[in-house]
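A single protein chain has been omitted from the complex, and every remaining protein chain is retained in its original position.
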Amino acid sequence: MCGIFGIYNVAEASKLTYLGLYALQHRGQESAGIASSDGTKIHSHVKMGLVSENFTPEVFHELPGRSAIGHCRYSTTGTSSIKNAQPLTVSYCRGQLAMAHNGNLVNADLLRSILEADGSIFSSTTDTEVIIHLLAQSKKNTFEEMLVDSLKRVKGAFSLVVLTEKELIGVVDPWNFRPLSLGKKDNGYVLASETCAFDIIDAEYIRAVEPGEMIIINENGLKSIKPFKPVKQKKCIFEFIYFSRPDSYIFGQSVQKARKALGAELAKESAVAADFVIPVPDSANSAATGYASESGTPYEIGIIRNHYIGRTFIEPSQSIRDFGAKIKYNPVKDILNNKDLLVIDDSIVRGTTSRKLVKMLRKAGANLVHWRISSPPITHPCFYGVDTPNRSELIAASHTIHEIEKYLKVESLCYLSIDGMVKAVGGKKEDYCLACFCGEYPVQFNTEPDKNGFER
Amino acid sequence: MCGIFGIYNVAEASKLTYLGLYALQHRGQESAGIASSDGTKIHSHVKMGLVSENFTPEVFHELPGRSAIGHCRYSTTGTSSIKNAQPLTVSYCRGQLAMAHNGNLVNADLLRSILEADGSIFSSTTDTEVIIHLLAQSKKNTFEEMLVDSLKRVKGAFSLVVLTEKELIGVVDPWNFRPLSLGKKDNGYVLASETCAFDIIDAEYIRAVEPGEMIIINENGLKSIKPFKPVKQKKCIFEFIYFSRPDSYIFGQSVQKARKALGAELAKESAVAADFVIPVPDSANSAATGYASESGTPYEIGIIRNHYIGRTFIEPSQSIRDFGAKIKYNPVKDILNNKDLLVIDDSIVRGTTSRKLVKMLRKAGANLVHWRISSPPITHPCFYGVDTPNRSELIAASHTIHEIEKYLKVESLCYLSIDGMVKAVGGKKEDYCLACFCGEYPVQFNTEPDKNGFER
Amino acid sequence: MCGIFGIYNVAEASKLTYLGLYALQHRGQESAGIASSDGTKIHSHVKMGLVSENFTPEVFHELPGRSAIGHCRYSTTGTSSIKNAQPLTVSYCRGQLAMAHNGNLVNADLLRSILEADGSIFSSTTDTEVIIHLLAQSKKNTFEEMLVDSLKRVKGAFSLVVLTEKELIGVVDPWNFRPLSLGKKDNGYVLASETCAFDIIDAEYIRAVEPGEMIIINENGLKSIKPFKPVKQKKCIFEFIYFSRPDSYIFGQSVQKARKALGAELAKESAVAADFVIPVPDSANSAATGYASESGTPYEIGIIRNHYIGRTFIEPSQSIRDFGAKIKYNPVKDILNNKDLLVIDDSIVRGTTSRKLVKMLRKAGANLVHWRISSPPITHPCFYGVDTPNRSELIAASHTIHEIEKYLKVESLCYLSIDGMVKAVGGKKEDYCLACFCGEYPVQFNTEPDKNGFER
Partner (left out) sequence: MCGIFGIYNVAEASKLTYLGLYALQHRGQESAGIASSDGTKIHSHVKMGLVSENFTPEVFHELPGRSAIGHCRYSTTGTSSIKNAQPLTVSYCRGQLAMAHNGNLVNADLLRSILEADGSIFSSTTDTEVIIHLLAQSKKNTFEEMLVDSLKRVKGAFSLVVLTEKELIGVVDPWNFRPLSLGKKDNGYVLASETCAFDIIDAEYIRAVEPGEMIIINENGLKSIKPFKPVKQKKCIFEFIYFSRPDSYIFGQSVQKARKALGAELAKESAVAADFVIPVPDSANSAATGYASESGTPYEIGIIRNHYIGRTFIEPSQSIRDFGAKIKYNPVKDILNNKDLLVIDDSIVRGTTSRKLVKMLRKAGANLVHWRISSPPITHPCFYGVDTPNRSELIAASHTIHEIEKYLKVESLCYLSIDGMVKAVGGKKEDYCLACFCGEYPVQFNTEPDKNGFER
């Protein structure tokens, strides 16, 4: 997952980009970068680590200009290294360009092989570099046409912000896998993965960028085109469940509202008697409020999360029980002791942390522990930009709910149904990519089955 | 405010101290340090910054031994500099000692003048160094007696952990201003400001250290003495309201339980019709659940807090409205729009952030905004270890509630009453230090009235 | 100027490369990098700064394998930034390759334009990336042929080491502008700009790589080919005068021996009575010993150089006379006072530092000051890899020797003649590139005359 941001024709563009990235930090903590244009030249600063660690006053002197793009990254393709940190800035026949990408292409490896066979060299292992190569090799006449030409050849998820010396372009793939929103700031424009990045800089939210839409912003103002063959949109529903900040709008909808509805729907489907509804913080907080108000079971803070987590943690060689979970979570004994709990989490991936949490809650005195998940079982990996593991590591890919229940050692385990999830988020089932829940991949890809006998 | 931790006779003592400090990080983010004893020599590593940034694998090689103490600091006396970072480690007539201190002395300046007049030199500006000087100059025969001798001369708040080559000592002033708890780990003992530091290392909580109690842990086991003249205990009630983590026990009581009761009591005193109860996160979350369950008004997450805050923030020169508050908080528009809100915060100091928050909520569409505080008005500065500003900056020291209400631009503002607060926390009113709410300072001090015509 | 190093089939290849680069550090202090091959994959670590600052024990864990190349850089083309630091590592149709380059191409801009027009993108602003693009686009069958194909299209100076998963290749342009030597270490081979890099790792010097020679080292052993059309060799004579370390062999000859002969020849041409011969340390030390032994004038250490120079220097705002020169040099008053001096320097570029030195020597009491240069006047910029300024800044491009003499305020100024220089270094005049002294550029280039009305 990644966060992207763009701004055009606003004073101190790089500083505002920095603030925008800071608001999008939850989408990627591995690297952060900004490229700015002073009208004739693109400047860039990219580093591993958090936004707030990377940008000092001196850095901003080297990022002049009234337009800029930014990126924060959690690696999905390409290893975690500075070479893969974005925005990627290159020079090519028309000058310079910088690109920041959220999403994964499914034909990047194939295109890369073709490009390499044809003489291209690659400096990174990102699929973003594939797009740039295609763009640079396009025989079209304008930058806009070249970018369209390039994007018509790729398949998969791309929400992009692209900066040239004179233009800012935002574009979303026709399936609209990843969100991108448009806003207004003073006399200029902003683009961001989530609207929380508009709030921090006092920008005004206009609307979501639409499926397959390309927005070109330059001295002539803003122009919108839809250059791709229309397909059924397939928005990532997991953005509502987990990725996005609750105070954001994505795909034109409030995340918090969706998340509360997911909790409420979960209550309708699988409410059970309990003393308290306890969220696994912070990702399940909103769903828990929805569950609480629907079920009438009181919302309670039963697990505290430590937010000071640093990058490397020194583990004592003598084992501390459930070490990894303890670094992050601690139960509130006084609340939990001798109580029946309804614990809500947003999802289960491998199940290991959930199992440790149950153990911690039991040790804190919990009586019955019912586990509820505000989304359906994840049975398939994502190929469109989410860092899910292979099927062999996804506990729900190979275990029944009853087996997982026994593994977690909980009194009961219920997931939200696919229909319930869609109902909660709103819209039609066919508008969303549900691949991770059902294995129906909206964009096909040609890869060998993985060693687990599954798709990857 | 500071966090202190000590451990005796446990393998990898310095690594466990590091984890303990990590759990206590909320008590001070300015500096972090560990001193360990290998039985014959004390080793020390102290640095500015967060615990998770300061301790690398190499550092632990230089912190050998089975006993250690640690400290994380937010400066109250002494400027913020490495010289004042703790534990303070010195050599003196009996060898070496390291000391970590939570709390403020009120006669430190006087004692320092006397000591300096008598020929002492000071390397730091902490009042902790005063205690060490007095200890080193004591003519008593044993370390224990020297420490007691020293502490009998100081007045004010001290919760201390002291490490010598062979011993770990924990001691709390007779008023018990600051919490300190005792636990057991394997065959050894642990001491910490809050019990959340025990949980992270799988230590077992035994009990709170009592007012005026000194606990001496060495090869002969654990010994408890009460060397000071007994006084009425005066526990800091603000530890329950704000400082401590909700998952901790302090003074033998659950913080979360107290905080929920504060919210419930607030509801009894000043409930008003509203669509939602909204906490200012994260410090008012627990109180808000108490308010919600008592009042029946639904708990809702209406403000999102960004936890990635770094140390220095680059502010654009063009003003962003309410910049400081925006870096930390963002309202959830969809939830708030056109709703009547009951917002709960733990306290108001200067009122500036609250005012900005109200403005943000209004902009997000809030209809009525009622503001509730889960503690009484802060009218007086703390001299026992909390970094409150001068009276001139405390809004409640010079303004009526009605005036503050108008300043914040809220429909109503209510604080919890002192009696309500004590009732919620439990115990008798006289057991708590209430100086910041009423100006009755339990330990007298001799300072000139400050320039505001107030006590300081 | 840059230093390059390569090693094949030796244990701890990356550590030996690090030591080799350390010995070549004088050739470039801006960035340092190593790429290693473990036989199937290339690993790389490149950073701004000195070799000894960049490589920690952890870094070597990430640079496994028995072959490696390294580079230290002082920028001549491309700005000073991490993007331009070498070795450049890319993937292309045949896998991965890393390249390190010493020298400058004269048709890089042209080729770059052609490549960009044809759809190539550039991540750096180095001319090395041009070579890699050409290589990747070659339609030849083997890597060796592709590299030759690429290099046949470039013009100018290139001494290269190239690493693939399985091979190490060293190659020198047909003019042999920059030195490259071949050595043996255990059962493997080494390549380096100067032989001082062999000495530090106990490698045995075999011979200089010859003009236009390509050395291919792989599991089949070492193979030498001469794929380029032969031209007259044009070795950079300035390598003898200034760049190389005196303890190195370059182009098969001892630098120290050449440098002493330059000093001796200078004495023959322009000796004058003086109390002492004083070198400007350290670059003129060897020439001064040659001058001293030829002239009989005693060698004396009259200027001390401070070697602790850091990267940024804080200059007081109140001016210190000759600040820049003072940071580096200090005269030895007791030696100089009332003495007639013969000062030797290797060259004069702008003349500003020399002028400051003269002033310092006068202040130290020097009586007569004769200035001698162990090379002819630099009148033209270098386009083959040396960072000389534009003609407008070269004092000898626009001033007579007599004018420079007056500018420096010396009693006399003499340069070595071109013939004397060639005689000293040995070989024939036509074997050397003398462009900076006479403007006869052996490899033509097509650029607009620069703003000074000169070639660039």
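For this structure, a couple of remarks:
When the chains are written out, they are named A, B and C in that same order, and each has its own residue count from 1.
Here is the rule we use: a residue touches a chain if its C-beta (ideal position, glycine included) is under 8 Å from a C-beta of that chain, and two chains touch if they have at least 3 such contacts.
Since the model is a prediction, treat every value here as computed from it, not as a measurement.
The missing chain, though absent from the view, touches B, C when the full complex is examined.
Here one chain is not drawn; of C:Tyr18, C:Tyr92 or C:Phe158, the residue touching it is C:Tyr18. In the complete complex, the hidden chain is touched by one of C:Lys152, C:Arg207, C:Lys326 or C:Arg350, namely C:Lys326. When the missing chain is restored to the complex, the residue among C:Met1, C:Leu180 or C:Cys196 that touches it is C:Cys196. Taking the whole complex into account, chain B touches the unshown chain at residues 82, 88-93, 116-123, 125, 132-133, 136-138.
For chain C, the residues in touch with the chain missing from this view are 11-12, 15-16, 18-19, 22-23, 25-26, 29, 50-53, 55-57, 60, 196, 199-202, 245-247, 249, 254, 256-257, 260, 285-286, 289, 292-293, 298-301, 304, 306-318, 320-321, 326-327, 330-335.
Going forward, only the chains that are shown with their structure count from here on.
With centres computed from Cα atoms alone, the innermost chain of the structure is A. Per-chain Cα centroids separate chain B from chain C by 60 Å. One simple way to say how far apart two chains are is to compare their mean CA positions; for chain A and chain B this gives 36 Å. Residues of chain C found to touch two or more other chains are absent.
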